[in-house]
Structures are given as structure tokens and as C-alpha cells.
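Note that one protein chain is taken out, while the other chains of the complex remain in position.
Here is chain A:
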Amino acid sequence: MTERLVLDIGPGELPGHAARLLGDGGHRLALVSACEQAGGFRVVYLFTAAGFDQGPERRTELRVHLPADDPVVPSLAALSFPAGRFEREMRDLYGIVPADHPLPRRLVRHHHWPRGWYPMRADAGPPPSFGDPEGPFPFLTVTGPGVYEIPVGPVHAGMIEPGHFRFSVVGETILKLKARLWYVHKGIEKLFEGRAPADGLELAERVSGDTSVGHALAYCLAVEEATGCAVPRKAQLMRAVLLELERLYNHVTDLGALCNDVAHAILNAHAQRVRERLLRLNAEVTGHRLLRGGVIPGGAELRVLPDPAIMSAVAADVAEIVDLALGHTVVLDRFAGTAELSAEAARDLGVLGYVARASGLDVDARRDHPFADIGPLSVVTRTSGDVLARFQVRAEEIAVSVELINRLVAGLSAGVQLGERVTAGGPASGVGIAEGWRGTIVHRVELAGDGTLSRVKIVDPSFFNWPALPVALSGAIVPDFPLVNKSFNLSYAGNDL
């Protein structure tokens, strides 16, 4: 388990430390979590650095203590784009003000919620009635001859979550896209508070329905670090298998959906067939089609091991679907060169997961922040950053996952593997990092003296990746939007906690 370097600093020292870590230290800002403490607030900035080619991985936590009456922190928005978004989230939910923030607008808490009501505070109470709006959402109006706006959503055709997209368009070309999210704030972080760590699992599995294992794993790793629970090596390997099973069914689904979005439905039909086969396998392995119940605090449970023959058959099936898709001139034409996200933009925005890898960023928490010794892992990257690159990265990751699963199950047997029981042991904190299929998931938990959860902060990769979508789309055409959106496939639920 990786040691965290914890520094308690004053607000004034924060920018200096952050600049050092983000600059030469090679860290990225992984998480910002605020919480209430006696006499005020505590804000935790978690920086992480990859471990594979620069020595061991590093995790550095800066803790800033703030008074209750005037909680102000210096803004890090100038140093890191994600920091600016974390700060806006923190201000909306806790009322902690980032000083000199370049974009001091509401993010999470929509404008119809009253001023001065901060839902994550202990004294927030039930949601108040709407009122005291701070004016309409400030969409930037693009003007000029022939420019018009297309508002889409928040309610969409089809079974997708709510998000409002406003396109400023000339002809069919997108000049600007503004995505407005946070329509379904569930308060899931607050629901964790006061629960026993074991009872938090069912919430973690439901942060984002398609990422049960990813979030459950990050949560369990965090809880295990906080409680000092040692997890058997075999349980960690079982978890790695479950993580790959989740990656497989989601990647397969999206490869089919991308073909469907260019009206090549026959490949979608076949991808859905493969997906169903994987979901049934999931049900056999964990008792749940979406793999719930496999990862448990302190261990893991596999009812049966995934059959390597089936996994190889799935990989061959997918490879054929991918070959057919990329061999189709029209499909290839639709994918290639569509919505390119440059490596520079991806790096600046702090993009994660396959979106980052398709833009040439070599990041993967399975290798950079390993929780188990899974052996060599080839990280698939592309450099073109277009829909094709995202499609190819995911297609190749399927092959890598199947190879990994088959390698891991060879040394495993079905059943429950459980370490020492997770028990209470005074105030503590822990961090869990897992590479879910969308990208790096980070959970940070704090335990109170009685062993219950006092604060859980969840960061889904979608929080980092959403701002990249409008950047990639500038200059694209309106009818390509659904395809591009699907190639990112970001979570609304994981973003809007």
C-alpha cells in the first residue's frame, strides 16, 4: 500500500506547494475534498504521480484548515484547469470561496437554488424551495451573420441521462458548444456519512450504474487503507479480473453503439449479442449482470471463474466486428478525422482514460497506481485523438483485457477471499485509485472516531473529461455530435454526485 505524504499547510502556502507538485514533481491533481471539522473547514488536495517510469508512485496530500466564518482559499485555477472546477464544486456544496477564481459561476448548484444554501454542510437540512435565482444560466451568445442556436435536452430521445447542450451553429458547423450538466444531484456523498464502511459498498456500486466494479474497488481500497486492512493477494487478483470484465462489456457495447450511430446497425446487433454473452457470464461469476457483489471490503468473491475459452471466443468475435467496421469505407470515413482532441488540449484539461490514451497521453492507473501485481500490461495509445482513435483504443483494450483475465484466472480458484475484518480504529483517512473502464476513479474516505464514515469524496473520470467534449467538437458538424458524444461516452451520474 502506497504511503501518502500529508502536509498540513496554511492557505497562503497552497499555491506554492501546488505549483511545485504540478510542475517538476510530475503530479496531477486527482481530487479536492472539503469537509467540516471543529471550528471550520478542512480542504484536502490530493496530488498523484505515476509510478512506472519515475520510481515508485507518489501520493501527496495538502491539507488546508479554514475558519467557519470566512472560508476562503486561494484559487489554483491558474495552475490547473481541473482545480478550477473542483473549486467551483466545493464552493457550491460547502460555501468555501476560491479567491480570484477566473470563472466564479455556479457549477453544481443550479441557479434556482437559493443563495447561502450549501447542501453538503451538516446544517443544510432538507432541500429548500426554489427561489432567489441569480439570473439565467450565462450561455455565451455567439453572434454574427447566419449564426443560430440549437438547444438540445435536458430531456433526450432514447434512454440517456439529462444534460442540456447548446450549439451555436453557422450552417451545419459548430462554432461553440456549451454543455450544462448537474440536473440530477443525488447527494450520494452525503448519504455515505454516518454509515459503517461495509454499508457504504452498496452506495459505491451505484455511483454510476455501468461502473459498479470500478467505484466499488476504489471505495474498498480507500476503506482498507483507512482501516489498515490487509487484502490477500488472491483477492486483489480476483478484483483485477472483475475490473476487466466490466471494461469488456462496456467497451463491446460502445463499439456496437458507435457503429449504430453511423447507421451500420448490423454490427451493433452483433456487438449486443456479444454483450449479452458477457452479461450472462457476469451473472455466473458474481450473481449480478452488472458485477455487483464481486468486490467486497477486505476481499473479493468469484462464484465461478470466467472460462478462458469463452473469453477467447469473445475476443475473436469482437476482433471480427472491429475488422468489419474499419473495413467499411463509409464507417471509416465517418470515424476518421472526426472531432480531434489534441494531446495538448487533453493534457491541459487533465483528461483521463481512453479519451486521453486516444490523444496520445500514456496514462493508465492499472500500471501507474497498481493495487495488485497483475504483471506486464500493455497500455494502448493512439495519437490522432479522433473518433477513430477512441474506437481503436477501446477495441485493442478488449484484446488486452481478455489476455489479462486469462492470465490471472490460471492462478485463481473460485470462492471468497477475505482478509482480516475491517474494523473501526479511530479517525483515519484512506485513498483508493482504480482504473475503471472510463478512466481513473479516485475515492477518498475519512472515518470518524467511532469507525463510521464522516466524509467520502468520489471523483469519476467523467468530471475531468466532460470539458474536453466541446473542445473536440469545435469545427465539427452538428450531425456528427451524437457519434462524437458516444465516442467519449461520459457518465452523467458519476459526474453529478
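Rule of thumb we're sticking to: a residue touches a chain if its C-beta (ideal position, glycine included) is under 8 Å from a C-beta of that chain, and two chains touch if they have at least 3 such contacts; residues count from 1.
Everything below uses one rule, namely that contacts and distances are computed from a predicted model.
Of the candidates "Formate hydrogenlyase HycD", "ABC transporter", "Methylmalonyl Co-A mutase-associated GTPase MeaB" or "2-oxoisovalerate dehydrogenase subunit alpha", the chain left out of this view carries the UniProt protein name "Formate hydrogenlyase HycD".
Only one residue in the set A:206, A:239, A:270 or A:457 touches the chain that does not appear here, and it is A:270.
Annotation: of A:7, A:68, A:170 or A:330, A:330 touches the absent chain (contact as defined above). On the side of chain A, the interface with the absent chain consists of residues 148-152, 157-158, 172, 259, 261-266, 269-270, 273, 328, 330-331, 333-334, 477-482, using the contact rule stated above.
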